[in-house]
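Only one protein chain is missing from this complex, and each of the others stays in its spot.
This part shows chain A:
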Amino acid sequence: MAVRLLSKVKCLPGIQGVVYASGAAAPAQLSDFELQHKTPVIRKQKNIPIAQYGGRHAVTMLPGGGIGPECMGYVREIFKYIGAPIDFELVNIDPNVDNDDDVQYAITTIKRNGVGLKGNIETKSEAAYVTSRNVALRNELDMYAYVLNCKSFPGVSTRHKDIDIVIIRQNTEGEYAMLEHESVRGVIESMKVVTASNSERVARFAFEFAKRNGRKKVTTVHKANIMKLSDGLFLETSRRLAQEYPDIEHNDMIIDNCCMQLVARPHQFDVMLMTNLYGSIVSNVVCGLLGGAGLLSGRNYGDNYAVFEPGTRNTGTAIAGKNIANPIAMINASVDMLEHLGHHYHAGLIRRALDKTINTDRVLTPDCGGTASSSEVVDSIMQNIGRC
């Protein structure tokens, strides 16, 4: 896509097309994936006008597999109920098909809408050439930062109370570079790629996030004692950036120790910054601490696009269609999306109703120790809208 756009841009001086970070020429005939990974100096986003008309936003909706479709149904129900000015563009991705047409189309729709709401997309095929669709989506859109807001719900009984941690995860490289090969029979090498530019971007994101949200401390999580070069680079970069933010305390912690500290004394953490795989592990640990997979929502940010999704990336295929899935994670994600688009009024309406349902009324699904069905939770939220 980028290459094709590029060729057009040359004849059309008014359009600001591919942005060159350092004046490098774009090599011809590279696939999108190669462009992404082999030409890091090219940022491929094109300035596309955002889809906002008459105060209404168009948003791509990717229900994904498992409980995704039913949760999206609840979100639509609530949005319709409060009259949220959002027009969803639904893109279904068939998990059983091996080709990437649907995924590419989904990526295109997010590019033109700017914002997406997504469930977890299944990649059924285990063939090596089929990349994980979630990863492909993040890489293609260059959404380098993932943010997970972990705040305890007083209404959900857990071992630790009043946890308030923000996890910021590098989302596009590291172990998820998807570069694996068998160099000699029986020997597989998997590359973990850490680049200074991406480390700097995500570290800058973390410190800016801390500054703007009045956070006090950033903890960089790493394993630089073993991977001295790769994780070392990540750690060095965050230390260097920390000097630019003297008001924010910065420390670092090794991933294994970090996991132990998280389950033992989670209150010491404020903002946590980490590479891709550690982020995946730590966010699941924290979700577990706060009451399971069904509550928290995650946000993926790139320079131009944002995608909102449930915090733990599980499809929940086993409980699909049984009306027991916890809809709160997806509803939380939709609230994040409304806030991102500036619809604070509507976001507040749902947020307050959600808060009352979970913490005061305690209408919860079985995974959080309640007895309510998914639709009962949604009904309770809708009843609380406008009443609190």
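Keep in mind that, in the parts below, a contact is a pair of C-beta atoms (placed from the backbone, for glycine too) under 8 Å apart; a residue touches a chain by one contact, two chains touch by 3 or more; residues count from 1.
By definition in this document, contacts and distances are computed from a predicted model.
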| item | value |
| --- | --- |
| Omitted chain (choose from "Rap guanine nucleotide exchange factor 4", "Ras-related protein Rab-21", "Ubiquitin-conjugating enzyme E2 2" or "Isocitrate dehydrogenase [NAD] subunit, mitochondrial") - UniProt protein name | "Isocitrate dehydrogenase [NAD] subunit, mitochondrial" |
| Of A:Pro85, A:Gly232 or A:Gly369, the residue in touch with the unshown chain | A:Pro85 |
| In chain A, positions touching the absent partner | 1, 4-5, 8, 11-12, 14-15, 48-56, 58, 80-85, 87, 89, 105, 108, 111-113, 341-346, 349, 385-386 |
